[in-house]
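I have a structure here, written as structure tokens, and I will follow up with some questions on it.
Every protein chain of the complex appears in place save one, which is left out.
Which chain is which? They are A and B, in the order written, and residues in each are numbered from 1.
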Amino acid sequence: MDQIIIYKIILCAIVFVVTLGAAAYMTWGERKLASWLQDRVGPDRAGPFGLLQPIADGLKMLFKEEMIPTHSNKWLFILGPSFFMLTACMTGAVIPWGAGFTIDGTFFPMQIADINIGLLYMLGVVSIGVYGIMIGGWSSNNKFALLGALRASSQMISYEVAMGLALIALVMLTGTLNLGEIVAQQDADYAYIVYQPLGFLIFLICAFAETNRAPFDLPESESELVGGFHTEYSSMKLGFFLFAEYINMFISSAVMASLYFGGYNFPFQHELGLEGNLLSAIQTAVFLGKILIFIFVFMWVRWTLPRFRYDQLMNLGWKVLLPLAIFNIFITGLVMYFTGKL
Amino acid sequence: MNLTNRSKVVAKKELTLMESMYLPAIFKGMAITLSHLFKRKATIKYPEQTREIAPVYRGQHVLKRDEAGAERCTACGLCAVACPAEAITMEAAERNKGEESLYREEKYAKIYEINMLRCIFCGLCEEACPKEAIFLTDRIVPSSFTRGEEVFGKSILVEDVNERVDVTKRQTPDVLSFKQDKKHAHNQTFQDRLKQ
Partner (left out) sequence: MSLTEIAFYFLSFLAIFSALAVILSKNPVYSVLYLIVTFFSIAGHYFLMNAQFLAAVHIIVYAGAIMVLFLYVIMMLNLNEEQEEKTKNWVKIAAVVSACSIMLILVSLISKSTYNMGKAPMAGDAGLVQNLGKVLYKDYLLPFELASVLFLAAMVGAVYLSKKETSKS
């Protein structure tokens, strides 16, 4: 029992470090990819291929002057980015990063918390993530920050609805809310993208909106709201806001990969003749590869599509995605009834 | 009212179902950006690579010395008058005895300053100069941290005796003969006009 607890703490630390490291190098990747898509070279001065750029950026953030506006609430001003960062890191706990290892007859799962409401936990964390932005934006005592915060909250609430409904169709198929079981089911069967293409599309669009990424980056809107909710932030508090966006991206890529693309499973994995720990190591690598592909899609979309107008955003969320998600549930139910799965 | 025949009536067409789904257009855009991923990069990595520049490039100015090493500039002020950006200022002084090897003419520029932030590198100073003293070169003006550093004085502008700046590309024989051709009114002196 004690062994497992120590292992869980170590796993926590590993997941935390990997998430933060991945987020740091995603900032580098984003800049590189953006410049490649625009026929530029991108950061290449700090270290080979600019690989030390994230460290330079982080150090710059840390050494910048710390500003707290005079008429702002100091505690809430600090609480905002901290809370945003906390919620960004929390979702990683329920994601199955691999099948698990067996050492000396003891089984070590690659999932920090195997709770049977994993999906609901995820939705819950996503839904409270908006408080970081709202508190930060309000306590800045700045009209642009407040507008950005209000935009963020209404956007996140709107798209959460469609996201939840897209997941309901998936849950109808899986019959469980446990992420580990959902991934395990996709080992025996096809990946759920085959059964839920429309659901995946809705989930993908909602994931873009929930992570405040372009084309849904209205809360920030550099060009119209001078940065939105983080207008007044500087130094590492700004860094937290920017960094948490990348963590959110990483985690939502992981969620999409495990819900719709088979998680750590890959085709013909049992025909390779590999067993046990070696197989699960390969599986974890495959899972990270899938996450990488999704991150690429996130960035690719950002540097292709222009930002939505606010009414277009709301129309898309409520008048297109929501009916589509309900239609998807209906179709899924019909198909399940006629194929006798229900 | 129709001012030109080129105006077009813009019709706001109703979108077809395929168009209103936007997905084909989105994928088209994504394909375009993806294709740029594999294209040649337009960036020139400056300190290591430099852009190819024309032989008659108009860069940082030089104040020439003659063959003996004396400054050619006589502080006539024609360049300052010609300058459209009013970037050139100078202060003239009389040559003292014993300075013949330093200054070619009896009058010389004690102070000669070009404000590189104002200069538009048009080359009119070079054209105006009757003494072949100022030239634009293919050297790039270095950047600086303050505005004051961008006002170049004689210490920077006058060429070093041992390190002459090559201006033969801008001062070709054709240019020289053109500048001395008395057929053109701007090359005539007062005496030349009297003769005619």
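Everything that follows uses one rule, which is that a contact is a pair of C-beta atoms (placed from the backbone, for glycine too) under 8 Å apart; a residue touches a chain by one contact, two chains touch by 3 or more.
Nothing here was measured: the structure is a model prediction, and the numbers come from that model.
All shown chains touched by the missing chain in the whole complex, by label: A.
Across A:V18, A:A34, A:L52 or A:L123, the residue that sits in touch with the chain not pictured is A:L123.
When the missing chain is restored to the complex, the residue among A:A149, A:V255, A:V286 or A:L305 that touches it is A:A149. Within the full complex, the residue among A:I135, A:M256 or A:V286 touching the omitted chain is A:I135.
Although one chain is not shown, part of chain A still touches it, namely residues 76, 115-117, 120-121, 123-124, 126-128, 130-131, 134-135, 138, 146, 149-150, 153-154, 156-157, 160, 177.
Criterion: only the chains that are shown with their structure count from here on.
Averaged C-alpha coordinates put the centre of chain A at 53 Å from the centre of chain B. Considering their complex, residues 33, 36-41, 44, 300-301, 303-305 of chain A touch chain B. Taken in their complex, chain B has these residues touching chain A: 26, 29-30, 32-34, 36-37, 39-43, 45.
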